[in-house]
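Every protein chain except one is present and positioned as in the full complex.
Entry: chain A
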Amino acid sequence: MSEVPIGSGPVHLSLHMGPKLTRPVPGEVAQALLSAQITSTAGERSGFQLAFDLTKKGRIVDRLLPEGFFDPKTRVILALAIKGTPSVILDGLIVRNEVGASNQPGQSTLTVTGEDLTLLLDLEERTDRYPNLAPSQRVERILGKYADYGIDSRIIREQVHQPPREELRVDYQSSTDLQYVNDLARANGYTFYLDPGPRPGRSTAYWGPEQRLGQRQHALTVNSDAHSTVDQLTFAYDGTAREQPEARVQDPATRRVTLLPDPDIGPLRPPLARRESPALKRKPLSGTAKMDPERARAQALARAATSADAISGSGSLDVNRHGYVLRPRELVGVRGAGVTYDGDYYVKSVTHNLRVGSYQQNFTLSREGLVARSDTVRP
């Protein structure tokens, strides 16, 4: 990497900052950037940490910091170009900044920490009632309020149809928008996350099942001499992770309690492995007797689906050697790990570690069983 002159390496980074509308940062700030760490996970909010070099009498310390350039709630957008192909990997807000002043020359740093734009949904606690609105319609109404930050929404209707009946119950929100949207997602076996891009300043809020269909990303290869793209990969099989929920509902007229049949999680999670791991635990769900049968069924399906991932993998890769950026919340193939653990996985989370001259990614994978379904993965 060192013999490539600045400006013509394969990885280019551009940083935009500003209060609501962002602009490219001044040259001094871009040059002072020492490292960036960005974590994005399915179902949780993403976080970032940027470290800047803080020279005495520099423009950052003299002008930009006192003028509030790095103040909390400043928006930060980080876009990357790998071999000319652009992608946005971060669209977030600063939450805190730390200045570490040191006696050693060149060791003073400014560290900026923040979260992605879902922080906006988590700032204000509000109470609201949603008469005659199904869960996905409620999410649509909540996300519509945040369009001025460039957030589009992609909402998939819930798997178990729950017709709202105003005369029986009215759903009520008494928390922040983010908590309420997350609760609704959890009750339906869905995830909620914010996907930055495709252009800086735009992002998509996704409320739906984990996307376990479609084309796989370029395969991760281990233990294959010169063809290996991954430094190391660890797999774990947790037998107690999967549990079979039992939901009972009571008919208010006859007071008779019925046990709901075991839900089929196939439509929510298309299987990725040939040998499904068995559910060792059985767990009765509490509070389902009071619910409508549809809501209880959705709850049981959600619990069965979200606990199904017994196999987890983690590892790290060098983007320059792999040639592609691994994107979270999509499928990827693994080869070279043996018959049991080869095959397709869902990329649960990715942490980007960027510093001058190196780009590393740590990732975690998950799926529900052992042994690949097909003989090949996309190379």
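Throughout what follows, a residue touches a chain if its C-beta (ideal position, glycine included) is under 8 Å from a C-beta of that chain, and two chains touch if they have at least 3 such contacts; residues count from 1.
Simple rule for what comes next: contacts and distances are computed from a predicted model.
Novice: Just by its UniProt name, which of "Cobalamin B12-binding domain-containing protein", "Carbohydrate ABC transporter permease", "LysM domain-containing protein" or "Nitrite reductase small subunit NirD" is the chain not shown in this complex?
Specialist: Choosing among "Cobalamin B12-binding domain-containing protein", "Carbohydrate ABC transporter permease", "LysM domain-containing protein" or "Nitrite reductase small subunit NirD", the correct UniProt name is "LysM domain-containing protein".
Novice: Taking the full complex into account, find the residue in A:19, A:267, A:284 or A:357 that is in contact with the omitted chain.
Specialist: With A:19, A:267, A:284 or A:357 as choices, the missing chain is touched by A:267.
Novice: Specify the residue from the set A:73, A:126 or A:154 that touches the hidden chain.
Specialist: Checking each option in A:73, A:126 or A:154, the one touching the absent chain turns out to be A:154.
Novice: Have a look at A:200, A:315 or A:343 and name the one touching the chain we're not showing.
Specialist: If we include the chain that is not displayed, A:200 is the one touching it.
Novice: Check the options A:209, A:263 or A:343 and report the residue that touches the missing chain.
Specialist: Only one listed residue reaches the unshown chain, and that is A:209.
Novice: Considering the whole complex rather than only what is displayed, give the residues of chain A touching the chain that is not shown.
Specialist: For chain A, the residues touching the absent chain are 7-10, 12, 14, 16, 22-24, 79-81, 83-87, 136-137, 140, 154-159, 198-201, 208-209, 211, 213-217, 267, 330-331.
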